[in-house]
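Missing here: one protein chain of the complex. Every other protein chain is in place.
When the chains are written out, they are named A and B in that same order, and each has its own residue count from 1.
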Amino acid sequence: MSYSSQVSFTINGESRVLDVDNRTTLLDALREHLHLTGTKKGCDHGQCGACTVIIDGRRVNSCLTLAVMHEGDAITTIEGLGKPGDLHPMQAAFVKHDGFQCGYCTPGQICSSVAVLEEIKANIPSHVTADLTAATTVTEVEIRERMSGNLCRCGAYSNIVEAIVEAAGTRA
Amino acid sequence: MQFDTPATTNPIDQLTIVGQSIPRIDGELKTTGKAIYAYEWDEENIAYGHPVGSAIAKGRITSMDVSAARNADGVLAVVTTLDVGKREKGKQNTANLFGGDEVQHYHQAIAVVVAETFEQARAAAALVKVDYAEEKGVFDLSEAMKTAVKPKDAGGAPPDTAVGDFDAAFETAPVSLEETYTTPDQSHSMMEPHASLATWDGDELTLWTSSQMIDWWRTDLATTLGIDKEKIHLKSPYIGGGFGGKLFLRADAVLAAFAAKAVKRPVKVALPRPFLVNNTTHRPATIQRIRIGAERDGTITAIAHESWSGDQPDGQLETAVMQTRLLYAGKNRMTAMRLAELHLPEGNAMRAPGEAPGLMALEIAIDEMAEKLGLDPVEFRILNDTQVDPEKPERPFSHRDLVGCLKRGAEQFGWSTRGKPGTRREGDWLIGTGVAAALRNNLLVPSAARVRLDQDGVVTVETDMTDIGTGSYTIIAQTAAEMMGLPMDRVKVRLGDSRFPVSAGSGGQFGANCSTSGVYAACVKLREAVIQTLGFNASEVVFENGTVRSGTRSVPLAGVAGPDGLSAEDTIEWAELSDSHQQSTFGAHFVEVGVDIATGESRVRRMLAVCASGRILNPITARSQVIGAMTMGVGLALSEELAVDTRRGFFVNHDLASYEVPVHADIPHQEVIFMDETDPISSPMKAKGIGELGLCGVSAAIANAIHNATGVRLRHYPMTLDKLLGGLPALS
């Protein structure tokens, strides 16, 4: 058997085939092989959330998963959400509410935010969900708990929550 | 431009663009992942460097066996600290970054392994075998403080000051307090790890890096590499946070430079996260003794603040008493700082060095004193306000509105409803509120900029200023737009490049005021050049709406410059105004906490900061600086502590899972009020710093709120539940 493998997946709607060292994380495949550097490496150990991407609709830490494990998956990164001049509503809300400062955790925060609203819609509970048998709702407390896997050392949290609340409203 | 007399009316006062809430001009790039950080620059044929860190805290390397690493798959080179030998140290560094056989602290860089891929470099780095002759070190501040000494210097100030007769006044004061407070070692923990990409062209080095201070890095890198500074081109246009951790040259830059030289290819090196805490710098722990004496009416008659901290040999103090020299009146006073030798990693500046830990202690002491006096802590602070430097009464503050901040904050926060300690409860939550004053000095550093007007009427600003999340891009564009009478979209800003004029850089909350003043100075010259080109009478010229107007003549700015453009460059330099006047920024923090009556978990429920720091250049970015600092203050109050292993001499919790910075769920909605003020003695912008003020006092306000909630007085940070449990009521 070999120490490297071929893997094919779609990134932001585009099919990609890569030959990777088995050790290559999805994060490093994105950044170093595909030059999609919008996804950030903050800790490389699942402790900060800067590397958050959306795989088949679910947010994951791309640093703690191997590229080779994503055969056939559909991956969305920050570059797939919107572009300068053509922002995703969540990106626009982050700009409007100044939901970032240095910008390094920002792509992860935004990918996470987009997925969080879907999780609430899908009735996935969180630690602060009062009634496990009722439908989950978009509240500031829910957003704060669900976004807690995305650290922001600049401390933009208060503004990020405002951005997400606004994006949740405009989305409906 | 020499700034030697207080500012009078100037074009900035129009406030058509400066002072307006304009969203960040780099916002679209940052939210779409298109802002490029150090590790992300694309070069042909990049190789990957991975550092190796010392496994011991102190001693010497007796031998290194790199054969296994060198023979590993994909490895191009292994460069060891023995290979490069002892280097001349950069002026700003205390411990060596790389070179020589001496080990000064845990995880000090001792090798870099270069390979074709990141995975190969990381794997091979683990194969480097090292033999050490370990030496005994000193790692426990509480022990080392006994042999601490008075250093020559405390960041440009004397380590000790005294006015009047403190001992006598304290002895005879009818009400007095004497307590000891401690703050732990703290980590910057910025989200982007230190990273550099080095590429050599002959004897010239280009380095993409993550630096708050371009010129300091360039100078110290030249020293460390032993090359001419002019041979280094340093670029750092986007920085993923710094907080002081990227002020000074770090090992990633040195390793990348040596590695790239060795393999004759571009090499990039990022410090792995578990490496960051012990390899780089941190804010040193402090032990602080505070004594306050007052009359029964609350007038402070005696105040003393002493602080002990430790650092590597030839290191620096954490100047935790500085604010006590300025914050409150009191005829008899003394401050003193002592430095112990420790062999932990290098201690150095972290956001609001000195004032942040100093106020964590002082503002608890003030709260305790108010309680002893039976005074409201807001009233007690107002009672002891001073409009002059209390150590040098002939020296007034340039502008000081601490009282205004306290009054405005108390009103906004609903302070008057505050109850006695331990009396407010909602379910299982004990609720309390706390207040603290904030003071952070306004530092002034020369700052240069170059501005160029092109044929199309677009102005480009170039300065080596950095934007570490502070909003430099935006406020610099606002400054140039205001000065040249242009809309924002006619201004381009280029930052973080050593080929641009040397700026103040980002540190000490001086960046915004100083760098925009530098841009102001350059724009004054550009305006003169435009006026001269047009042959206008300088005294009547107005720059507005993209035109230059003089009397009835009005000319569009586009077209004034020929194909070569019109350029101007200048430096703002600061004269004696800071000697004659004490320049500081002020604030008041109000906090509400809930403490779980069973578990002692403290959670912040409400936060308000009121800031008096001169003109606010952009309320959006300034507010973000303040809420970010408030967030950091929550961490410093409740969870952040680098745990020292005093046997082995290192910080044990060296990752982001075990060093707990605040998460979303820890932070409520935060409110910020800026006092409407200007400070013409500060700069032509009439602005002052804001980025560190927001951190000053926050943690003490939280501590005071915990006391109000529970009746338990904590004096040792962080205020984790284990320290509270014993004082909470027994559960039935």
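Note that in this section contacts are C-beta pairs under 8 Å (C-beta built on N, C-alpha and C of every residue); 3 or more make two chains touch, one makes a residue touch a chain.
FYI, contacts and distances are computed from a predicted model.
Asker: Looking only at the UniProt record of the hidden chain, which name from "ABC transporter, ATP-binding protein", "Molybdopterin dehydrogenase", "L-cystine transport system permease protein" or "Thiosulfate oxidation carrier protein SoxY" is the right one?
Answerer: When "ABC transporter, ATP-binding protein", "Molybdopterin dehydrogenase", "L-cystine transport system permease protein" or "Thiosulfate oxidation carrier protein SoxY" are compared with UniProt, the left-out chain turns out to be "Molybdopterin dehydrogenase".
Asker: Based on the whole complex, identify which of B:Pro237, B:Pro284 or B:Pro662 touches the chain you can't see.
Answerer: With B:Pro237, B:Pro284 or B:Pro662 as choices, the missing chain is touched by B:Pro662.
Asker: If I consider the whole complex, including the chain that's not displayed, which of B:Asp13, B:Glu43, B:Glu573 or B:Asp645 touches that chain?
Answerer: Of the candidates B:Asp13, B:Glu43, B:Glu573 or B:Asp645, B:Asp645 is in touch with the missing chain.
Asker: For the chain that's not shown, point to the residue among A:Thr37, A:Thr77 or A:Ser148 touching it.
Answerer: A:Ser148
Asker: Which listed residue (B:Ala126, B:Ala538 or B:Ala575) would be found touching the missing chain in the intact complex?
Answerer: B:Ala126
Asker: Under the stated touch rule, tell me which residues of chain A contact the chain that is not displayed.
Answerer: With respect to the unshown chain, the touching residues of chain A are 1-3, 5, 21-23, 25, 44-46, 49, 52, 58-61, 64-66, 68-69, 71, 112, 115-116, 119, 122-127, 129, 132-133, 144-146, 148-151.
Asker: By the contact definition given up top, give the residues of chain B that touch the hidden chain.
Answerer: Contact residues on chain B toward the absent chain are 55-56, 73, 106, 119, 122-123, 126, 274, 428, 596-601, 603, 638-639, 643-645, 647-648, 652-655, 657-658, 660, 662-666, 718, 720-722, 725-726, 728, 731.
To be clear about the criterion, only the chains that are shown with their structure count from here on.
Asker: Provide the C-alpha centroid distance between chain A and chain B, rounded to the nearest whole angstrom.
Answerer: Each chain reduced to its C-alpha mean, chain A and chain B end up 29 Å apart.
Asker: Which residues of chain B touch chain A in their complex?
Answerer: It is residues 23-24, 26-37, 39-40, 42, 117-120, 123, 188-193, 238-243, 270, 272-274, 468-471, 620-621, 623-625, 627-632, 655-657, 661-665, 667-670 of chain B that touch chain A.
Asker: Spell out the part of chain A that touches chain B in their complex, as residue ranges.
Answerer: 21, 23-24, 28, 31-32, 35-45, 47-48, 50, 77-79, 81-85, 87, 91-92, 94-96, 98, 100-107, 110, 128, 140, 143-145, 147-161
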